[in-house]
Each structure stands twice: as structure tokens, then as C-alpha cells.
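Working notes, beginning with the structure itself.
All protein chains but one are shown in place.
So, subunit A:
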Amino acid sequence: MIRIAWNNTTLHASPGDTVAAALYRHGITTIASTRKLHEPMGYSGSYVGGVLARVDGRPNVRLDQQPVREGMRVESQNRWPGASCDLLSLARFLPPRWVHGGFEHGRFTPRRGRAYLLWERLLAHLAGVGRPPPRLPSASERPARKLCVDVLVVGGGPAGQRAANDLARSGRTVALVSRGATLGRYAQAMGIAPAALHGDVTVLSGMELCGSYRCGRLMIAAPVDPERGAVAIEAGRLVLATGKSSMPPMVRNSHLPGVMDAHAAVLLGHFHAVPAGTAVAVVGTGAETMVARRLARLGSGIAYCGDVSGLARIHGHSRVTGIDIGNRRIRCDAVVHAGAWRSDPALAFQARAEGVLQVSDVMAADADISSVGFCHEPDQDIHVPDRMDPALRICPCMDVTAGELMGLIDRAVTDPEILKRLTSCGMGPCQGFPCWESMLALLAKRTGQPVGRLVRPSHRPPRRALTVAQAAGLCDVVEPL
């Protein structure tokens, strides 16, 4: 057994646990809170903000990626005066309109002088989330390395492995990047036997491909472990096998602890023997029956299984206590969603230089990107209820509600780039996925346009996958153009 400190208590964890899994096992579902209103958030698989905490003095560590270590000190952030008591959560009682407009709005603020400086300090305290790490006399860069291959495959699931094997057999040099420490973790958790990988494929595991540059010719892989250096990969071709993620349902309280995507719930049950709940509601777009069956085998009790469009509301204050299906109330302690399934568009967006105002040049046409597996299939539409609940959080980490977005859309602000700038939607730790998918679905519904015609805001690298010291190490391996 391993002992870790969570705020002021000591918990026991099993070797191989992530901190998030260990906390969930002990019934601790609230890890973090939203930035402005201090609504509780936890391990969801959707929102990064829900799993950020301070670990041994280092702020904003992702607890779903952090393995437990003996004596580790984990503290929740963004609480005042202390971890056990958060007076800032009184902000929840503020009228929602007061906190519209991101943090950079001038309402109620003194215009200048000393009063403004004091206000700004208060604002910075409220907005800053984590405390800076302790002072060091000096810091060292994490040296990076460079890898040149014919093809880079992103995603270590069965589709990625198959693509890498086929390419390696045809004589290409291939590298495969996988976020997990081992390949195909979700497939394994769903009971699918792993395939053998061709011996010539270079595997970069425990790494996130955090950006594609120069039309998909240069990619940066950032190790999840901040002690390791990044890898700059030059490749002639990019193959995306990144699968799809389940989008949180567009109903009130979908940000609450206990709401999880199918991947998160299945991984928790399979690798950490932690059931998602004793009474779990599983909703989805077709895969819910299969996921519910798997969750039941992994120890969860199933309270409901049905289509996501039937879900009207999630209930709860600090965590999920029930759902409404039509007018029927069902008690449950977790909601697992398995669809709508959508691909993370960031890497393809960056490689193809999509978006508004991307001054085109010759290189953009050269991008050689393809997708395989689930990622290659069309994205599913997100179900948007006819009567939207204004309290639904579209971007929970930044406290952007459907009400705030609808207020702007109804005043003819329908440009996604401007909605982003006026609300800070998607500017938090997830950097736009899944928040912009929900925002665009809402915008499409509200304006009667097909979602595919909307131009998405720019998906910018490296979305907090790379530390400053890891990026500094890249100076020596990537030449300027």
C-alpha cells in the first residue's frame, strides 16, 4: 500500500493507481472547482480543469495522469482561505450576469488609480487558480530529441497499431505516438486482446502529440512526465488514429463530479478496479448498451441505460444524485455518456491551416494527412434540446454558460471567433475541446445553420501538454524557417 496526503487527510492507494483513481476509490469526487463561481468539478474524462491540483508544490498537475508515490502531498487549488474551507464558493450565489464576459470585463471596476490596482490584485487572486511553484535558484531545460520518419501515426489503439504495422511492412519508417504508457488501453479495458506491433515501429508512449506545425511536416510530442524531454518529429505523412471522444450531454449540471465519458469510466473500472458508481446511468448514441454491460462487469450497478436525447437534466449539488428522463426522476450516483462521438479536430486543423485569416501559401496544399479507424468516420451531431437550460455550462472550467452564449447569439453575435473572445469559452485548460463542439452545436441550433458550415475558432498548440522547460529544450533541435 502507498500513502498519499490529500489536503489534510491521509489516504491509502494501490501501486499503479493514478491519484484521480485513488481519490475516486475513497469517494472523493470533487477535486477542483470552476474558476469564477467555484462549482465543484472532478474526474470526467472531458474537462481538464476538473483534475488539476497541486502535487508536491507543483501547481496544475493532472491527477488523471499522475501516478501515486509514497508520501506524495496533493492539495486542491483555488480555495481560500484553505483546502478544507472555501469561502470563494460563495461566488455561486452571485447573479450569473455579473460574471459574464471572461475575466477581462470592466463592469463594476474602478477606472484607474490605486482603486483599480487593488481591484486588479483581487481579480488576479480570484482568477489565478494555482499558486506559483516554490522559488528555485535556477532551473534546467529538458533536452529534446529529434526523430525523422516517413510516416507518423498518432494514437496507439487498434486502428493506429494496424496502420503502423501495414506501413512498416511496406518498408516505410514509422513512429507511433500514444498518450498511454501502454498501447491500446481502452481496447484492452473493453476486453479486446492487444495485437502485436511490428518490430520496426518506433513507439513513443506516455506522450501527447501536442501540435502539428509546418503543414503536418513537423510534430511535437510532449511526455506526460514533466521530467522527460520532448520529441520533435519530422514526417512526410501524418496518419491520425486518435479515435473519438464522447461529448458531454447538453443538459444542466453535466459538469458535476460523477458525470464521466465512457472512456474514463471503463479505464477506471478496468485498470484500477474502481467502479464508476453503485447506480450508474449510461446514456449514448448507440454504444450505451455495450458500455453499460462492460461497466456492470467491472462492478458498477446500472440504474438506467438509454439514448442521450432522452436525458432532460442531471441533478445534484456537489455530485450527481439523479437524472430526469422525460418527466421521470431516476436516482443515480454517476452518469456515463457514450456519444455523441466526435474527433478532436486540433491536429488536422493545425496541419491544414484551417480557420479564418490563415493567409494561405504554397505549403498548405502540400499537407499529407489522413485518418484511420473510428477517427475516420464522420462525427456525430450533438443533441441540443429544443429548450436549452441557460444554467448549462458549455465551458465549465471558465464558467461559460449556455445562457451567456445565447444572450450574445440573440444579439446577433454569431461569429465563433468573437463569441470566444467575448466569453473566454474554450480558453481554459482544455483549449477548446470539447467546449467549442458544444458552443458550435448551440450556435447552429440557435441560428438554424448546419454545424458543418460554421468556421471553428483556431485550435492552437500545445494546449498545456508541454512545459516551459520541455519547450526550451526544443531550441537545439528545431531550426527556424
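The working rule: contacts are C-beta pairs under 8 Å (C-beta built on N, C-alpha and C of every residue); 3 or more make two chains touch, one makes a residue touch a chain; residues count from 1.
The rule is simple: contacts and distances are computed from a predicted model.
**Student:** For the chain that is missing from this picture, which UniProt protein name fits: "Putative membrane protein", "Carbon-monoxide dehydrogenase small subunit", "Sarcosine oxidase subunit beta family protein" or "Sugar ABC transporter permease"?
**Tutor:** Per the UniProt record, the undisplayed chain of the complex is "Sarcosine oxidase subunit beta family protein".
**Student:** Going by the contact rule already stated, which one of A:97, A:125, A:297 or A:317 would touch the omitted chain in the full complex?
**Tutor:** For the chain that is not drawn, the touching residue is A:125.
**Student:** Of A:198, A:293, A:421 or A:446, which sits in contact with the chain we cannot see?
**Tutor:** Final answer for the missing-chain contact: A:421.
**Student:** Please pick, from A:87, A:195, A:273 or A:475, the residue that touches the omitted chain in the full complex.
**Tutor:** Going through A:87, A:195, A:273 or A:475 one by one, A:475 is the residue touching the chain not shown.
**Student:** Could you pull out which residues of subunit A are in touch with the chain that's been left out?
**Tutor:** On the side of subunit A, residues 58-60, 102-107, 109, 111-112, 116-117, 120-121, 123-125, 127-141, 211, 213-214, 218, 220, 226, 232, 350, 353, 356-361, 364, 412, 415, 417-418, 421-422, 429, 431, 458, 460-475, 478-481 touch the unshown chain.
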